[in-house]
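Working notes, structure below.
Every protein chain of the complex appears in place save one, which is left out.
Labels A, B and C are assigned to the chains in the order they are written; within every chain, residues are numbered from 1.
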């Protein structure tokens, strides 16, 4: 590197923030790609404004993207950004308080005028105050950008639209990221003046960093030690969609996805809809009830059936889901949890539908429940959900959440050959067929689909006679069938792998989590242990049935803490199941857990704070 | 009494059974009235065939009615009938195995022919066998009845239709019941030949008993010691409907009932619809979602709003109910639980929607839950539900069940003056009004209804700002509002009366129940205690919030048993809440608990069996 | 049974082993018998028939058919059937529903299934009452009908199923009568052979809770005046000798004209029935004919062709395969930006 000195740092978190129109998500994604190429471990989280676009320059219209990258292993987008790049006053106001004290705040000084300050509800210019609290870097971004494009035939509007690439170039210089991937992408995406403009300002931004007085040094974040392999970045929603497609390939049956759009689940429908050439059929239904019903119909017809939705939609699916329990048909229902109750905060984070998943139907109606723990894990969770559903002839619920859905991480691309391959087998033998005769091992009934000669039969939601499946009001039979369905789900525990505890498998404190809080909990506990605390962590992937070794493990710790983004739903389950005095740490702000707050709570429990 | 000797007995249980067309429900009701007049304590339970009428004479078409009456206090229709009156072979087959060994079985000998035996799936004539097992009394009912009507101008069909009254008259003689109430009722209901016929055969049946050799003695069941007052018979559904009407009178606001027909809840809609002159408005909606939504709209408009439904319909109401939680509007939702899951056995008994009531909505969405314990108690439970809803500005759930809905008991008619009188008060003062400003005591927000000048405001399902109720995505505010709603419901516990334990308030075993199982549990525990066992019983009316003294009570017993007509829902709650090793006794046959089975379980727990 | 044998199919092959549980005299018996009679003629192997229903007396139907069957939940049958047909277009999928199941709780699914033109046969048993729940009024009950839930009479204006279906953009709409075996059977055949959603309203008697609701048209004598039997290409004429009348439609407004015996109706401006008008307006005009002012039209109101939902869906799959080739999972996982971490 010529000229300026460099400084080595272990980790950095940067947040790009601007107006919905400023292309923050794109800027963040490109920086993420470059960072991946640079060989760092990383984690990202976008922050979308409320669903509909607000007037430009207002607080409601602010969009953000945070990336955390490091030379060490990391699992979250970081509690607080070290650096904020704010494209306008509204973006500054909405985000600056999150920046660590003394952190770097880069602003576009051209964007500070009375109108924009008003739009951001600033009474006066905030910069004087910010200069005291942060390392404030003021760049005449708009003017520098225009200057770089002077000789091109671009409307000023088009010219200004490229200023995010100027800033991106600057950040590439500041953190020594390669520009090539982005230049390659631009070449593929634009042509003519627009291509020229974007590429030019990217380089101009980079050059500006090299020359300006504003930045005495640039920073180097060394490569992280990462398991070898081919990697890509992936969000939970994409991984989930691909998991659905993959299941169809691995199980050799086409997929039927029934869905009704709802934030944050809609993107899964959008993504899966792109794969018709995999034989996938997507059905945008008139509502969630129809989506669920159509999916169950598809399962009856022999498809790999799945529904994707979120909280309020998941509630609407419960009656039909109860029929799937009674009809014992394999269908996977994905609830990408969002902040509630009711409509709540549709774009915010919560994991509060666990008890709904378990108890949301009339009468005792057991359904297996799985929860992925990282964006990439969503892929494998879907493969597993389908195979459980088919093997045990039962609906299966997958609980993802808004955090997993939107955040991304580097994902080691699995070898397709290494993925489980379980072709679906339907019943075809008429001899000795009965719709509710069960596999002695799993208690699963046969999957006999229309079009199969000699297996004609009728199913439905009325109480069924054992074996024949005919309508029956016989009291003893009803008791038996309810117990059989419960036992069928309970037996899934036999197939579950032993639980893996992080840390010692006994001691002072065990922190138990589930779902999207994995990264934060694991990081906090690892830190605490690194600092000598006797604390371990355990993350549950199976919420129903609970793993058979769980009770024993809980018993081996003096105290058990369950941090949840709800009012203590898993802790209620564990208390009822094991009579262990589980302590609950509840957060329902719509935000994910911060490592620091978890760490603080753990320390205080261990008398270290 | 002339002629034959009489014998005194303490209690008797009689079951009338016949074809849907034979008027069994009517026969049972009349016998019940006469028994009430005779001053016995009593309890009854009808047994309807599955929803649609089956061909005459088939097992599927059998209808039954059981009455239990005694000179002592009783709380259930009895485990087994002492006497069965079967009008045809199908009725015999469907019921005879329930009769206590050696009990009396009265049959219509004229109804035994090959055709009717086939219809009942009998290969041969069952009577020889039955003569060995029971005291079989064969009466040529059809012929005796026709003979009594010989000289009247009645078609044989009409004549035969009155034979249930002949049997009724006979039973009146056998148990020394007065005929007058029934004769009076006939006079009001029929005229001309039909009146003459029915009255005549009633008396003829009575006379037949007096003269026939078949009955050496008749029985006397002495008057029971019953608290003085004016009594009537009432079923849970009627009491529930009247409780709704009463609430409107006592709280001086008209009622809006939104419902969609569903077994066994439809009768409440039917009953309430008869009281338009109380200002009651009933709305048969297109589905349960619309019924719930309309009721919430009515609550917003200032009505006493209520929804009545059962399991599958209750599931469909959950999304809208979640909005009522967020909007903090008073609306009462009644779920008359039936046997599930899914469509299940719509006419059968279960109490398995407790966890659904608590957790059936997305995110943490607390709603108070009450459950009546006897048919008459349904009346008072509704009064209480409405006053809680209005005082705390919250939806309230009432969990009744098929057993309470259809069974009946003598009910001491309350003095209207003695009923709580709580006129609704709306907010009218514009000064200082805020939609979500809360009462410091109850945390209830004001009820400000359209039409009130100066209180114009908007509410909805998006996260609300504290006090103003404006849409807010502020993290801390969201946490605070979720905690406020939870605390608001929790505070209801302050108003709850202390729990009343039956028996000693500590000891070897406590049996805890809720809802319609009260009669059976209480009877079984009382019996056991009478026989010297250290067992007490406790029945919960409030399932959410749980009474504050409950934890302490559970702690004072060595063991706690929770019998439930589900797979252990209340016991999960108690285990999670109090970490007490509650033992669950689960029954899901669609039938109520029998005193004997509960007693046996209690004895075995106490090592007495 | 296999394709080969199905020539041998008879009515009994479609009778299941469950005893039928409707009230004596229920119109459902006749519909069941006629469906079982028609099935063998359709040239479909038995194992390819699927009967899907919701909840109601009529919805018990699938239990009595010895085919594949699904007795689902209240009002949702069209959605279940859509999932089945979209998944397996080769199946012959029949939906059985009632006026409550299909038009009260299930109205929205019926609406969307019809507009999508999924190739289903939808039989709506209209007895103008809730039978299974013992006699409340339904969305097709007459104004003022006194029922358990409306002791003072119903105050909601009834829905006409045919008008509703046409408003939803139906491609095939017909009305028939439970007890008119030949007409019912012919209508079932027509419905089966129509590609797309075939919506059939069956006027059905419920002797227990709403007896003789349709007696005017069920009775052969009164039917002559009370029914307007539709025949493609023939004038809209009805009424017995000497009482011949016809329907004229001017500016979209129908009216009755009486016809002297023998004379040619079209001369009097009486409209000629056409099932295949592109516009639904004509069929809707017929649907708007209500007793007592007008006769009840019986028969096929409309039968036009439009691509079915499942066919278009299959096409999208095929053309996607044509464009991108059969999906390759490995290629998908490695698509876009990736990078390699060397050992």
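FYI, a contact is a pair of C-beta atoms (placed from the backbone, for glycine too) under 8 Å apart; a residue touches a chain by one contact, two chains touch by 3 or more.
Treat the numbers as computed from the prediction; the structure is a model and nothing was measured.
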Contact residue for the chain not shown (choose from B:169, B:236, B:258 or B:568): B:258
Residue of B:48, B:112 or B:283 touching the missing chain in the full complex: B:283
Given C:65, C:111 or C:259, the one touching the chain that is not displayed: C:111
Interface with the unshown chain - residue positions in chain B: 33, 36-37, 39, 181, 185, 226-233, 242, 245-246, 249-250, 254, 256, 258, 275-281, 283, 285-287, 289-290, 293-303, 305, 319-320, 323, 327, 413-414, 416, 450-462, 470-471
Contact set of chain A toward the excluded chain (per top definition): 50-56, 58, 60, 260-263, 266, 269-270, 273-274, 276, 282, 284, 286-288, 312, 342-343
Footprint left on chain C by the chain that the document does not show: 104-108, 111-112, 115-117, 139, 152-153, 155-160, 163-169, 249, 251-254, 271-272, 277, 279-286, 288, 306, 309, 312-313, 316, 319-320
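Just so it is clear, only the chains that are shown with their structure count from here on.
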Between the pairs A-C and B-C, the one where more C-beta pairs touch: A-C
Chain centre separation in whole Å, for chain B relative to chain A (CA means): 47
Distance between chain centroids, defined by C-alpha means - chain A, chain C (Å): 44
CA centroid of chain B to CA centroid of chain C, Å: 40
Residues of chain B touching at least two other chains: 50, 312, 342-343
Overlap residues in chain C, where contacts from two or more other chains coincide: 55, 73
